[in-house]
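Note that this complex is displayed minus one protein chain, with the remaining chains in position.
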Amino acid sequence: MRILTYILKRLVYLIPVLIGVTLLVFVISHAIPGDPARMMAGQKASREAVENLRHSLGLDRPLPEQYLRFLWGLFRGNLGMSIRNQRPVLDDLKDFFPATLELTLASMALCIAVGLPLGIVSAVRRNRPIDHISRVFSVFGVSMPVFWLGLMLLLLFYRNLGWLPGSGRLDVAIDPPLHVTGLYLIDTLLEGSWAKFWNGLLHILLPAFCLSYVYLAIITRIVRSSMISVMGQDYITTARANGLAESVITLKHSLKNSLIPTVTITGLSIGELLGGAILTETIFNWPGMGKYVVDSVNFLDFPAIMGFTLVVSFAYVMINLLVDVLYAFLDPQIRY
Amino acid sequence: MTGSLLDIWGLSVQFFTYQGIVRALENVDLSVSRGEILGLVGETGCGKSVLARSVLRLIADPPGKISSGKILFKEEDILTASHQRLRHIRGNEISMIFQEPMSSLNPVFRVGNQMMEVVMLHQQVERTVARGICIDMLRQVKMPDPEAVLSKYPHELSGGMRQRAMIAMELSCRPELLIADEPTTALDVTVQAQVLTILEDLTRQKGVSVLFISHDLGVIAQICDRVAVMYAGRIVEVAPVGMLFAAPAHPYTVGLLQAIPRVDEEKERLAVIPGTVPGLIEPPGGCRFHPRCAEKVKSCDRVVPQSVEVAQGHHVACHLYDSIANQKPDNLNSQKTGREQ
Partner (left out) sequence: MFASYKREHEWQIREFLFTLRLLARNPSAVAGCVIIATMVFIALSAPYIAPYDPIRISLSERLSPPSTIHFFGTDEMGRDILSRVMHGARISLRIGVLVIVIAGGLGALIGAVAGYQGKQTDNIIMRVMDVILSFPPLVLAMAMAAALGPNLNNAIVAVAFVMIPKFARMVRGEALAVKERQFIAAARASGAGTLWIILHHILPNCFSSVIVLGTLILGETILIAASLSFIGLGAQPPTPEWGAMISVGRKFLMEQWWYPTFPGLFILVTVIGFNILGDSLRDVLDPRIRR
């Protein structure tokens, strides 16, 4: 029950922030130079059509009223109409969401599967060769232009080695699996089509690695530094003095304590992954929300851009809340 | 059964730091007999904790290094023992309790989990049996409601309870030697007395030898059989407890005893030992106490004083007693303090 009140308290704190987010997006979308109504209607629309649109969108009302209408629309799930596709932005995003989700989850899995062990080994074998290598890797990670990395990966694995495909979620000739979750890797398994699964896996490998690279480096660093600081604590000395094996000390006693900052950073990274997906999806032609918004940018489809921004930042905020709650589970000293 | 349980010969420990090599322990000789409580007293920074940790090879390498010496436990040299043997000794044949009960227990695991882990490791028993052993031990340290304590986290217990839990954990595998590194220093005075009593009673009852480390002479006087005095990485005096307090031989010990405020004396100022504890990177040559010593003689700053026996079981390392060293030829041989000849 106390966890529940903690969650509620955090949610309450969150509300002004969420409102602030909508306000900021609203302000930005009204900073657009030029006439928003004309933008929406398109360059070719007649003067009359533009005026009608302006009136129906309420763009001739005073700003505060426009904001409230905007907020009200959000409640009802109205994110505006995409100029490019002439359909509600929300529908567009819903279509492209599963692809992005799949990519994000795959990247997260990679981050944890590689970053955690690498960080632990780095901390335990401090200042040995493996540590130096992983530290160099970390620096490269946070300095890497993701879009360039993607191109280099394509060059190596697609063009030169020919091991992996270069775009999309599946080979063009293959039909997508029956839609259950929208995540091809799961849907193909549910369907029992091993060949499709394998194909999907090959397709997701490069984009997932590309997307995860930066955060892999960050997570490795965090795990390493928090393990090092934990390993210097008194209770680790106690465990050692009691004759416990080094592996137990590392993997049981040290790790659980290190998980707290690690989980925090990992959680925050998920939000950043959503941002990085923009670039990765573009490079690999991955049909997700990121590619959608880049296409919208090129088209100057502002409702789509703003809709995307809103959705992503809401997700970011919610994920942070989740991370805080997880925090409370991991650290028995924080139980509200 | 009497005889030496732990025999430390010529132990030297150094720490390699950015500023230089810290000579934390220099040629330390010490021994603990079966069934006795040996006190190790000295100021902060004199090397007591380093000595304690060296016994179980808990010195972090780097930056520390046990550069020379032997640590014989039941005739076996711990310093050359295999890793497997070492792990068998730790927590099992030799146990250790630390100063800070706040930080000595892992905050993210329940107390019971940590205690039973040790028991199951060393005694090869099942969880349920281990649980029973732990509850029994907690009763012996007079812990109220032992079952509940097992499922609590360390931060839910008070300092005194945590330390008692530590004692229970470390005695659960029936070690022959317990090293207590300032176990009561971080506790309130009232709780101190409680914990001390429990510690003394239990160890006497079970015949566990104790190396009891403290900077508090009052506590030492209370429970120790013999006392060793340390200064700046060296043992300067060893004596049975009564003799140490009644007839201290080393000027440092004399100064320490004089500095204890006493209720029955009228003094306007507390007596202090002039000067400060030396840094251990470039310690004073010869006897390390010489810069502060009121009774300094000519050879004090050049020659390291050897330990001599000035009375039965009473050894001092000080040039003031050189005459005795020169007179009695056997003393040149008994260059180790605390040995029962």
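Order as written gives the chain letters A and B; numbering starts at 1 within each chain.
Assume a contact is a pair of C-beta atoms (placed from the backbone, for glycine too) under 8 Å apart; a residue touches a chain by one contact, two chains touch by 3 or more.
Keep in mind that this is a model prediction, so the values were computed, not measured.
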Selected residue (touches chain absent from view) among A:L8, A:L71, A:V139 or A:L178: A:V139
Identified contact with the non-displayed chain, of A:A113, A:M152 or A:V248: A:M152
Which of A:V12, A:A31 or A:A173 contacts the chain that the document leaves out: A:A31
Given A:I7, A:V297 or A:V325, the one touching the chain that is not displayed: A:V297
Residues in chain A touching the chain absent from view: 16-17, 20-21, 23-25, 28-29, 31-33, 139-140, 142-148, 151-152, 154-155, 159, 271-272, 274-276, 278-279, 282-283, 293-294, 297-298, 300, 302, 305-306, 308-309, 312-313, 316-317
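Keep this in mind: only the chains that are shown with their structure count from here on.
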Distance between the centres, which are taken as Cα means, of chain B and chain A, whole angstrom: 55
Contact set on chain B toward chain A in their complex: 53, 56, 58, 86-92, 95-96, 98, 100, 103-109, 117-118, 121-122, 153, 155, 166, 169-170
Interface residues, chain A side, partner chain B - complex: 233-235, 237-245, 253, 256-257, 330-333
